[in-house]
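Below you will find the structure I want to go over with you.
Note that one protein chain of the assembly has been removed; the remaining protein chains are unaltered in position.
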Amino acid sequence: MNQPADAILSLVLLSILFSFGSSRLPSLIKAVAFQGIVVSLVPLFVGHELTAGGVIFTQVTLLIRGILIPLCIYMAIKKVRIRREVEPIVGYHASMLAGLALIVAAIAFSRKFDLPGIGQYALLLPTAIALLVAGMFLLMARRNAIAMVLGYITMENGIYLVGATFSVRAQHIVEFGILLDVLAGVMIMAVILQNIKQTLDDVDTALLRTLKE
Amino acid sequence: MIKPILFWLLAMLTAPFFSAVILKVKAFFGGKKGPPILINYYTLFKLFQKGSVYSHSTTFIFKMGPMISLGAAVTALLFLPIAGQPPMFSWHGDVILVLYLLGLGRFFTIAAAMDTASPFEGMGAAREAYFPIICEATLFLTLILFFMLSGELRLSAYFFGNEPLQLWRAAGAPLLFVVIALFIVLLTENTRVPVDDPATHLELTMIHEVMVLDHSGPDLGMIELGSYLKLFFYSTIVARLIWPYDMGNAFVDGALFAVAMLAVYGVVGVTESVMARYRMDKVPKFVLTSFALVFFATIITLEFMK
Partner (left out) sequence: MVELVFIVPLVAGALAFFMLGRSGRPLLVLTGAVHLALSVYLWVKRPEALFPDYFGVTPEGLLSLIVISLLFFLISIYTQTYLARSAIQSENIFTGSMLLFLSTMTMVTLSDHIMVMWIAIEATTLASAPLIYTHRSAASLEATWKYVLICSVGIALALLGSVLITVAMDVGGVESALSFSSLTEKARGLDPTWLKVGFVFILVGYGTKMGLAPMHTWLPDAHSEAPSPASALLSGVLLNCAYLGIFKTHKIMVAAGLGGFSGMILIVFGLLSILAAATFILRQTEYKRLLAYSSIENMGIIAFGTGVGGLGAYGAILCLIHHSLIKSSLFLTSGNLLLGFGGRLISDTGNLIKEMPRTFVAFFAGFAGISGIPPFGIFIGELFIILGAFRAGHYVAVGLFLLSLCVIFGGFAHHAMRISFEESPKTVEMKESITLVWPQYGLLLTSLILCFWIPDTLYQTIIQAVTIIGGGF
């Protein structure tokens, strides 16, 4: 653990564990917000030398990923006032153990790949894989619609990690566009959440079962 | 040879004092004056002067419980490098012996509780058996990590002199997670808030206290002393990890170690003051967190050691 980047990446992994274990939505949002902040710091320490534009871009990313998006979700749950916890499809203890297994698997899996330029960051690829899979896990293992949105955000964080560190190709303007798209997507989801609450009086997705074959 | 014995005796003498620090901290947070700092000594004196009362339904196991749990704690301290000084005994694999000694003490406490045939005590015994199982997983995982870092299976190889510093150098930041995890284990093993409330008055919510309801006089005194020693044992481990330095002088080291111990006990007191006890079904998750942290630290450290 000599690289500051690796210390930061292990914090990201830790945030995955916390997001898997937190049964209350505010703490889940905090875990994902923390994750967003830490993930957007990674490009400062990994690989390619930064331009002034790059630093500003990192700050904007941090602002949107770490603060704006979680705040948006937080406002949504404040408005819908969720009282009871919805029992998840996979329990919290099992989720936590699954999270540990996921990290081990991600590390084992990433040994197979050899990427030029970032080989010395032992945790980079495992963290990216773990974030992606963790996001999908949250999407599948939680019934609560807000937890599903947070799973989507976790996935996006993973993709950002891949995009921002593996390659320098995408210019900042394009990355910014991606970021705005994600932000708008989350906002629309938050609006839908409020409407779901108004219409169905809960955000349990089990209630969303009328349309099916 | 004299120094280890001296520190061992000192540990046994000061353990009740450190325990009282928690009470003082809690009193401070509660805006109260609190009991005198030597309260635990007074209690022990009082208890040892009394006689014991035994129920007709109990057997010799009930009488053995307190003795064995105290004996186990005393023996465990023999292997512990207190204040970074060499312990009385140390051999390859002593860690496992120590862990099982503590387990033995718990086993006999549970057996004594079951012996009373009181339903309350049985309930407490079940909880006492359940939560520490997860703690044991954490402890053994920590052991695996320490073994990989130092290549040795002795307590003195981890906590003697400068050894903790070596652990930090080898593992780095992930050891912080281990410290947090060990602190959680400390809270659980010694039945502190938020796992259990030692000051509770309702049997239904007790874990440890409910098991000793039937003990009285010197028996209760032994149990109390045993629990002070156990707390001292775990606190020493945490304290050595947060103050890993060795100054080379036994007095200076002892003084600094005492400060570190006060810090650990103080944090326990603060935790008890600011947190509420968890609902019984939330406790396993809390304890599981310690396992997750150590597991996580182990994976990360392994990744960097390769």
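A and B are the chain letters, set down in written order, and residue numbers restart from 1 in every chain.
FYI, a residue touches a chain if its C-beta (ideal position, glycine included) is under 8 Å from a C-beta of that chain, and two chains touch if they have at least 3 such contacts.
Just so it is clear, the model here is predicted, and its values are computed rather than measured.
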Contact list for the unshown chain, restricted to visible chains: A
Option touching the unshown chain, where A:Ile56, A:Met75, A:Ala94 or A:Ile188 are the choices: A:Ile188
On subunit A, residues whose C-beta touches the chain left out of the figure: 115-117, 132, 136, 139, 145, 148-149, 152, 155-156, 159, 162-163, 166-167, 169-170, 174-175, 177-178, 181, 184-185, 188-189, 192, 195-196, 199-200, 208, 210-211, 213
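The definition used in the following text is that only the chains that are shown with their structure count from here on.
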Euclidean distance of C-alpha centroids - subunit A vs subunit B, Å: 38
Contact footprint of subunit A on subunit B as seen in their complex: 171-174, 177, 284-285, 288-289, 292, 295-296, 299-301, 303-304, 306
Parts of subunit A lying in touch with subunit B, wherever the complex brings them together: 1-2, 6-7, 10, 13-14, 17, 21, 23, 92-93, 96-97, 99-100, 103-104, 107, 122-123, 126
